[in-house]
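Let me begin by handing over the structure; questions about it come next.
Every protein chain except one is present and positioned as in the full complex.
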Amino acid sequence: MPGQAANPPAWLGVSRLVAKRVLSALLTLLLVSVVIFVAASLLPGDAAQEVLGQSATAEQVAALRHEMGLDRPAVTRYADWLTSMLRGDPGWSYIAGMSVRDLIGTRLVNTLSLAGVTALVSVVLAMTIGLVSAINRGARLDRALNVVTLSLVAMPEFLIATVFVLIFSVKLVWLPSIAMISEEATWGETLRSCALPVACLAFVVTAQMARLTRAAVADELDRPYVEMARLKGVPLRRIVLFHIMPNAAGPVLNAMALSLSYLMGGALVIETIFSYPGLASLMVNAVTSRDMPLLQACAMVFCAAYLALILIADIVAILANPRLRA
Amino acid sequence: MRWAASLPLSGRIGLALVVFWLLVAIAGPMIAPYPVGRFVDQEVFSPLTGQFWLGSDYLGRDVLSRLIWGARYTVMLAAGAAALAVLAGTSVALFAAIRGGWIDEFISRAMDTLISIPSKIFSLVLVAAFGSSLPLLLLIAALIYIPGNYRIARALAVNLAEMDFVAVARARGEGALHIAWREILPNMIHPLLADMGLRFVFVVLLLSGLSFLGLGVQPPYADLGSLVRENISGLAQGSSAILSPALAIASLTVGANLLIDALKPGGGH
Partner (left out) sequence: MTDPARPAVEVSGLCISVELPGGSSRPIVEDISFAIPKGEVLALIGESGSGKTTIALAMMGYSRFGGHISADCIRVGDMRIDQMDAAGLRRLRGSRVAYIAQSAAAAFNPSRTIIAQVIEPLTVHGLASPAAARQRAIDLFRELALPWPETIGDRYPHQVSGGQLQRLMAAMALITGPELVILDEPTTALDVTTQVEVLNVFKSALAKSGATAIYVSHDLAVVAQMADRIVVLKDGRIAEQGEAAAVLHQPQSDYAKTLLAASQPVERAAGPSRADSVLSVEAVHAGYGRIREGRAAMPVIADVSFELGKGQSLGVIGESGSGKSTLARVIAGLLPASAGTVRLGGETLAAGLAERSKEQLRRVQIVFQNADTALNPAQTVFDTLARPLAFYHGITGAAASDRVARLLETIQLDPALARRRTAELSGGQKQRVNLARALAAEPDVLLCDEVTSALDTVVGAAILELIDGLRRDLGIATVFISHDLSMVRAFCDEMLVLYAGQAVEMCAKEAFPGSAHHPYTDLLVASVPELDSAWLASRGGQPGPAMPEAQVTGELCRFLPRCPLVITGTCDRLPPPLITAPGQRVLCHRHGKAEPSDQEHLVTGASR
């Protein structure tokens, strides 16, 4: 094609774009770490005093302060904290008397598997609901789904959880209300005990995701190229799949990443209610006991996971856009 | 009233629920049958009776009275935090959008950073750091929802700032304050009110979630989330002491959501 030789190859542009997104995400993560560090260091009172209690002598406190490094300037402490985080060793919990890394260890895996299963269930459900709503836009089905999802996104998780427990554990006695995860448990037992937490989480996440998906697709439905396709006699199903989806891929992926990030907030309540041994319930405990090193580490893990989700959605959207690939 | 009648059914239900809870929050102390902390029942978790319309709680207190007071805290805290968040977010957004340049970039980057900390996670860090007295909870909730409002308000303001009528005002020689206040802001009111409604819902969910975890409103005060938490032992009996505050929160947030959805242009279909 004349005039094309001069342009740089397309993959170069795409990889440059991807590299830019990755760098921007890393920068954001760095800034987030500053915010979390600063917020956590603003403790009114002294962390050493906190650990030792009121009865401690001034010398004891001073010694612990020194051991904890609280007598060094904030910038040095931040630098140390950041480098040790990067090395995968986020410090020592004085409250639990354990390394934060060991505390987090298996709990992270538990939370990730809970989130993974929930994500799988909700993506499938939400895509179906979102597309069905958009295709039937304005029809009775769409309006009904709108009210249902709208109500679900405004439900507090603990209401859904208590109602589920009441029905399935207390009244029907089908499923346990405590999620037991142990080495000895069989697959079937693990699944049964996780059914309620997953269902509760999936409920709200699915509703959120379905709404955002519908909105992204419905936005495209109003575009003139859709009318043109209809006037060419293209059936609506084909329009949605072949004409709209390439354009809506970015917003839909973004919607998914955003709703999945909701899992993290939801997990706080759900893990606590079902005594699920995950990272979120650990974090709640860290707040109660004011275990700052642990709290900071948990917060950073959640933020990193959130940013990673958004980043992946962004990159997939870039790769899925044929105009950028061309 | 004509306006209310023009709403779709879901919107009218939402409006009714929101108005109901606002009235409860305002007039609550006058209609509560018992003082909020008094032990009035010999039994605990007693069912609905003529004397205790919503039964009694785990210490034998009147659930209805506690619910009314809880709703007052929930609604007032959330309304205050939402209004504060929108006020602060929008002011900063207008400033950034009109100034432009590196100031805008700096503020936007800072807000982007704050927005990429999931709100519940952020609230835990802040509560751990500062504590959870009522004014602090209000400030924390407002702080967490400022960046979201900033984003929306800035996008609106930037779009409006590029409109020709703003160019006309600039060419006339108008100052930045006139442009922000008289030309741009009046065109943002509707979406901003809708956003405030949404943020109200978010704050209700956030604060009751925190209270449910025992990290939010602390005794002797109790919001609706605290009521669910303190009566959790009644769950096995399906006690109304736990179900009614949970349902109260849901009816408030669902109602607000339905109303906002019906009000947005083309909403409620």
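Order as written gives the chain letters A and B; numbering starts at 1 within each chain.
The rule is simple: a contact is a pair of C-beta atoms (placed from the backbone, for glycine too) under 8 Å apart; a residue touches a chain by one contact, two chains touch by 3 or more.
Values in this document were obtained by computation on a predicted structure and should not be read as measured data.
Enquirer: Identify the residue among A:13, A:176 or A:246 that touches the chain left out of the display.
Expert: A:246
Enquirer: Where does subunit A touch the missing chain, residue by residue?
Expert: 1-3, 223-225, 227-235, 238, 242-243, 246-247, 321-323, 326
Enquirer: Across the whole complex, list the residues on subunit B that are touched by the chain not included here.
Expert: Residues 163-165, 167-168, 170-174, 183, 186-187 of subunit B touch the chain absent from view.
Criterion: only the chains that are shown with their structure count from here on.
Enquirer: Please report how many Å separate the Cα centroid of subunit A from that of subunit B, as a whole number.
Expert: Chain centroid spacing, subunit A to subunit B, equals 22 Å.
Enquirer: Under the touch definition given earlier, write down the residues of subunit B that touch subunit A in their complex.
Expert: 10, 109-110, 112-114, 116-122, 124-131, 201, 205, 208-209, 212-215, 225, 228, 235-236, 238, 242-243, 246-247, 249-250, 253-254, 256-258, 261, 268-269
Enquirer: Within the complex, which stretch of subunit A touches subunit B?
Expert: Answer in residue numbers: 28, 31-32, 35-36, 39-44, 138, 142-143, 146-147, 150-151, 153-159, 162, 165-166, 170-171, 261-262, 264-265, 268-269, 272, 283-284, 286-288, 290, 292, 295-296, 298-299, 302-303, 306-307, 310.
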